[in-house]
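Apart from one protein chain that is not included, each protein chain of the complex appears where it belongs.
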Amino acid sequence: MPHTAAYREMFRTSLLIRRVEEKIIDLYPSDKIQSPVHLSIGQEAVSVGLCRALAPGDLVFGTYRSHALYVACGGDLTQMFAELMGRIGGISKGKAGSMHLAYPAGGLMGSSAVVASHIPHAVGSALAAKLHRSGQVVACVFGDGSLEEGVAHESFNYAALKQLPVLFVCENNALAVHSRIDSRQAFSIEAMARMYGFPYQRIDAGYDFEEVHRTSAATIDAIRTGVGPQFLEVATVRAKEHVGTGDDFGVGYRDRASYDAWCAKDPLLQDRATYDALIADIDAEITAAVAAAEASPAPGLEELLTDVL
Amino acid sequence: MPHTAAYREMFRTSLLIRRVEEKIIDLYPSDKIQSPVHLSIGQEAVSVGLCRALAPGDLVFGTYRSHALYVACGGDLTQMFAELMGRIGGISKGKAGSMHLAYPAGGLMGSSAVVASHIPHAVGSALAAKLHRSGQVVACVFGDGSLEEGVAHESFNYAALKQLPVLFVCENNALAVHSRIDSRQAFSIEAMARMYGFPYQRIDAGYDFEEVHRTSAATIDAIRTGVGPQFLEVATVRAKEHVGTGDDFGVGYRDRASYDAWCAKDPLLQDRATYDALIADIDAEITAAVAAAEASPAPGLEELLTDVL
Amino acid sequence: MTQPRPEIVSYANALLEAMDGALSQSPNTVILGQGADDHKGIFGSTTGLATKYGADRVSDMPLMEDGMTGIAVGLALNGVYPILTHIRSDFVLLSANQIINLIAKYKYMFGGLFEVPMLIRTVVGRSWGQGAQHSQSLQSLFAHIPGLTVVAPSSAETILDTYPYLIAKHRAPVISFEHRMLYNLDFEVDRSAAPANPLTPRVVRQGRDLTIVATSIMVLEARRAARWLADNADIQAEVIDLHCLSAIDPAVLMTSLGKTGRLLVCDTSWPGFGTAAEVCRLVVEQDPGVLKQPVRSLGMAPAPCPTAKALEDLYYPNLATVVDAAAALVRGRVDHGVPLPAEKTMSDIYKKFRGPF
Partner (left out) sequence: MTQPRPEIVSYANALLEAMDGALSQSPNTVILGQGADDHKGIFGSTTGLATKYGADRVSDMPLMEDGMTGIAVGLALNGVYPILTHIRSDFVLLSANQIINLIAKYKYMFGGLFEVPMLIRTVVGRSWGQGAQHSQSLQSLFAHIPGLTVVAPSSAETILDTYPYLIAKHRAPVISFEHRMLYNLDFEVDRSAAPANPLTPRVVRQGRDLTIVATSIMVLEARRAARWLADNADIQAEVIDLHCLSAIDPAVLMTSLGKTGRLLVCDTSWPGFGTAAEVCRLVVEQDPGVLKQPVRSLGMAPAPCPTAKALEDLYYPNLATVVDAAAALVRGRVDHGVPLPAEKTMSDIYKKFRGPF
């Protein structure tokens, strides 16, 4: 069966994300990017499937690990690389760096490097949507570790109490830095979601952007009809070390075999035909973006105290 | 059937608490007690049943509404009244007041006026008990409102992860100040407790100190054998306004009828025989304590900067 | 022509007026806080507004200070102006992460892509055994953090000239420290006297002998002390109400000190790393030569707040301690000979305060 246009588009976005991050890995030793980077390689499909299901005007909030979300929201690549390189042409003039990507034009309303601190932001924006009857849906993407923070509980309770139009998306890579989920959580994510009465769905094939998209789209449609918050858990894998561009299978806290098994199913690795058809164009786009970003100057003294208040 | 000795003792402690608080109501207009008071009238049985089930060396933590807990832990009445009156003879030299009663000799390790902030304290003491293999059980008494605070989630998760010897006791009066529980919580308390895998029990007859004691004792025995944390919810009613000594059935946020129904079952009101047998002795004890407390001087300047570090 | 009788407004009513005005002027303004909709209405400052504007716009909250503050960020990002209430400033510590790590930084960190204007109202407790956890006045913690506007209104008038401005025009997050002991006091209000920039310090009394820089309720104590000193010792104190802690114009301080040469700072919190410290820094970075005498600062004693009334009375500065410190400064010796007021004055409102808390 030939692939649908949607498949190709999502494949392209996913591959774009991965190649952007691989470009970051390439560039990193040059010190052109002086910012901690939390790579999404392995997790691209979550953002891609989700963002495609959002309508214009919908909002989304993410974490420090949001390269994928930025690109999936349609974020400009030159502005992204310029941001990572600390240039004035960055989406946030170089003040944000990798950990705080935002792209309001595409609905990405910020990303925080304090774990879970953005969850109430999504709830608040959903409350505003409800007050204004704007029809917006707000999505919130967070890692499994977020669920341990108290603010997750507070935010979920409030979203449920007020039946707000918010979709919680847990990107479960079963790791927080070097700690495995079973050493951190005495609860199941499903039980937590259901405690607030959230309809809960889980996607095991977190590499499958089509499934993520199908599920997200149906869920977002439902939210838009006013059914209240929903919870989606997506199993995924983080390919690289927690922060930085290296591999760290050797240091003992995670196993290589399950990663390899995951790769065996990853469309970006397995569907060579689509890959080959897109790669040149994607790489050219990235090369151009990097060049344009490098052409942007560093912010000067006049920026130091701008936008404080 | 004649009452058991245990019944009489718990009746006595409950009545002692109630009369202590009624004495506080009496004294309040005199301004001898210059401290906000959060009365436990209606809720005495929870502390009485629970504390009787604790063994020497066990610890307990409470809230600003802890007159009952203090007395149930065997706290000295003179030191309590002196504390409320801000006298040097107070259990905490007058620095604590009504909101921060403690009685380490009886296991009461403090009470906090920041809602839920003592829950992790209990978990931490239980962790110490486990590290030391001390055989201690730690009890934590909190209101229904506590469960909304993020720290409750964090603390419960940790207690469950480490299977600590802690008994969580939720005194559910269905109110937080003037807000009813259904306007604050989108979850059931049972669902929350079970999410962490806590064995959960609920006592509807929160006026029944014998039932509270039976359940607490069995639960504490189990905890002492190493089964991990347990959760006990006790339905109860707060007779008085949230803070202060008045009644506030008239202001519209709560109904009188269910309070009256509760009173119809309250042994302190219904068992006149036991009441009559004990009241004179109790009141004499309280009168003596108040007199002794009043004889204690106010703390002087030398106390102002003592015990800061 | 007869002088019109001055308008009298209580602090609580000024707050209520400001809240009502904000809700009526923009449908995008909401108030969120525990008990904001109940019969006590945050000590009278929100009473009746839930009925008037609906439960959606004046809304009770569960116990979730951290989450609630994060919700305010999300509201602000999606076009709603949130006003949060906390019945004690101590409780905002539960939302320190949101206020300091997120709210203070949201505009700058994203290079100006976003703004999160909001007003966080907190009430500073005092008296009747509030104790260690219900008595803190945490303005300096937040004033240390760039990105936050921190105010501590000392009167109904400053509320009325500042809150509407902050809510309607100041596109930045604000945290306000309102003093519980001020709520029930009545103030003269001159609505025509609003300064062009309501965030500058205000010289509320002219004087030549010393400068008392004060915040919140200490402005009242300072003014009463100034009156006493004038009446009893011909000492003329200039009194400056700092009002906004996050943007203190040193010129106002230097102009005054240029006249008086003597500085007494009276704040509602601890002096160390507090308002007193910051005022000293601003002065000596300009010119330490203006100071003819060692500076004095008065604030809470360096301890948690005790509940016993006897200790609380020693813990806080009062009319007598302000007079004493001022007189010692001006006379240049501790045995200054200026009679001290008997404790029959404003401290009474602390002594008499019996709730609601």
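First chain written, first letter: the chains are A, B and C, and each begins at residue 1.
To be clear about the criterion, a residue touches a chain if its C-beta (ideal position, glycine included) is under 8 Å from a C-beta of that chain, and two chains touch if they have at least 3 such contacts.
Since we're looking at a predicted model, the values are computed, not measured.
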Which visible chains touch the chain that is not shown? A, B, C
Listed residues C:Asp60, C:Asp90 or C:Glu238, member touching the removed chain: C:Asp90
Of the candidates B:Phe11, B:Tyr70, B:Tyr158 or B:Tyr200, the residue in contact with the absent chain is B:Tyr158
Write down which of B:Leu127, B:Leu147, B:Val212 or B:Leu268 is the residue touching the left-out chain. B:Leu127
Which residue among A:Ser98, A:Ser155, A:Thr219 or A:Thr236 touches the omitted chain? A:Ser98
In the complete complex, which positions of chain B touch the hidden chain? 59, 61, 90-96, 100, 102, 104, 109-110, 112, 114, 117-129, 131-132, 134, 136, 138, 150-151, 154-155, 157-158, 161, 306-309
By the contact definition given up top, give the residues of chain A that touch the hidden chain. 31, 34-36, 86-87, 90, 93-100, 112-116, 145-146, 148-150, 176-179, 183-185, 243-244, 251-253, 298-301, 303-305, 308
Touch rule applied to chain C and the missing chain gives residues 66, 90-91, 93-94, 96-97, 100-101, 104-105, 108-109, 131-133, 136, 140-141, 143-147, 245-246, 263, 269-278, 280-281, 283-289, 291, 293-297, 302-304, 306
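Just so it is clear, only the chains that are shown with their structure count from here on.
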Distance between the centres, which are taken as Cα means, of chain B and chain A, whole angstrom: 46
Distance from the CA centroid of chain A to that of chain C, rounded to the nearest Å? 42
Residues of chain C that touch two or more other chains sit at 62, 64, 66-67
Which residues of chain B are in contact with two or more other chains? 148-150, 183-185
